[in-house]
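Taking it in order: structure first as structure tokens, then the write-up.
A single protein chain has been removed from this complex, and every other one stays in its place.
Labels run A and B following the written order; every chain starts at residue 1.
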Amino acid sequence: MIKPLTGNYAAAWGARLARVGVVSAYPITPQTTIVEKLAEFIERGEMDARIIRVESEHSALSAAWGAALGGVRAFTATASHGLLYMHEMLWWAAGSRIPLVMAVVTRTIGPPWNIWTDHSDIMGQRDTGWLIMMSEHNQEVLDSIIQMFKISEDPKVFLPGIVGLDGFILSHTTEPVDIPDQDVVDRFLPERRQPYILKPGDPLIMGNIPSDLRDNVKMRWDIHRSQERAKGVIRDVDREWAKLTGRSYGGLVERYRCDNAKYHIIGMGAWVGDMKEAVDILRDMGYGIGLVKVRYVRPFPGEEIAETLASSKGVIVFDRSVSPGSAGPLYLDVLSHAYIHGVRVPIQNVLAGIAGIDVGYDDIIGGVTMFINALEEGRWPLPSKIQWYFGGGEWWP
Amino acid sequence: MSTERYLPLARPVVGVSGKTGTWRIERPVINYSKCIKCGLCWLYCPDNVIEIVEGSAEYVKIDYDYCKGCGICSNVCPTKAISMVPEG
Partner (left out) sequence: MVLAAYNIGLWAQAFPFFGAERRGAPVTAFARIGKVRIRTRSMIRNPDVVVILDPQLLKSTDVLKGLKNGGKIVINSPSATGTGLGNYIIYYVDATKIALDLNLVLAGWPLVNTAILGALAKAINIPIGAVEDAVTAYLGGRGGDVNALAARKAYNEVRVIEH
């Protein structure tokens, strides 16, 4: 059934179709309409679930996690400062190895107060142990929520997962979305699996002080190993979903017009659509360029990226957030994993779209041609390997 | 690679930190002739080492293997039936 849905309603439909039993959330722009829609589904009796109302995001994740610890499929959603307030509980949820799914509607961090998208909030969660992905369009939001439950509940993984969508650019944009039939999702999603259940009458302590610190290290090692194993699960789940619905997103990355590409753009999130437009136009202009869309930030697709970049003459990584004093976080991961796999290629970082600055395909074409021309004329770097873009053609080193 | 899973889980058991009774400086001693069987000491004991023995003249029983001697029971007792005696 195809309906016009905002990204937020697509997320709510994903949670409904996954037969989530407990929803807990605290309102924050631009997330609020996800849980509003879920509350409406539940109120109308279209969804068999309970809503737990809480006084903060810290409690929202705690309550959803508590429900998941008790053996039920649970869901929450947040954004920006709400995600920061949850940060501590993200570590507890991942460390407990309890499957759980959260939608993060990306929004910049203050000050100053600002409701528009960038990736500062979601990129700040990279070290928590959660699986983290970003969507390009509303269909991918809906499909990814359902897929994330399957990945999160796979015994090879047993980690919670975030489905990210850009605030407003997806969350409040209406476009046609195919809502899969419930029986398709039921065939795809098995009964809930989790490593243990906390229940009355069977006392179990989660997270007590370890008597041997080496056990603590092994727990952390096991999270890292499970992230690595999740790569195979993500690829399998993508293939299985494609068989049922005809929709494949490539697993951890999507390569767009990378065949015979001399240069590569790397990006993630909703502006990848504009990057695809830019690649088509640049190809028509005679630039041999391809795009790597990063779907998963964690686990990071280092192997796929290094393999694609092995034959590249130049790479430009677009980051929608920055780690001040270092560089864009996506750039840093690309750089590190290229190096780990022995790939040596000029890699330029563009910090754009920060604080919600509007970026279209013409802006992307401007940055990419500037970089490629500098490379070909021997002027790279120009003047910095990390360039800021302010919109309207204004660049600062 | 190991197939074992490393989870932050434990089962509650008695005496996981050893015999904490050896930490005690003062020992709570009950004068049962003053005890009115209100159960406040049982309720307040932070280490859960006071047990109620229904039908017994000695209504409450302290497990000295694990009592750390904090004195809260002595403090809350409304009839001053529990006194803190230095360990010899």
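In this section, contacts are C-beta pairs under 8 Å (C-beta built on N, C-alpha and C of every residue); 3 or more make two chains touch, one makes a residue touch a chain.
Keep in mind it's a predicted model, so treat the numbers as computed, not measured.
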- Quick one: jot down which shown chains the absent chain touches. A
- Option from A:V101, A:I169 or A:I289 whose C-beta touches the chain left out: A:I169
- So that we can see where the missing chain sits, which residues of chain A does it touch? 2-4, 29-30, 115-116, 137, 168-170, 172-176, 270-271, 273-274, 276-277, 358-361, 363
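Methods note: only the chains that are shown with their structure count from here on.
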- Task: Could you tell me the distance, in whole angstrom, between the mean C-alpha positions of chain A and chain B?
- Result: 51
- For the complex, which residues does chain B have touching chain A? 1, 5-12
- What residues on chain A touch chain B, complex-wise? 95-97, 158, 195-196, 203-208, 210, 215, 218-219, 221-222, 225
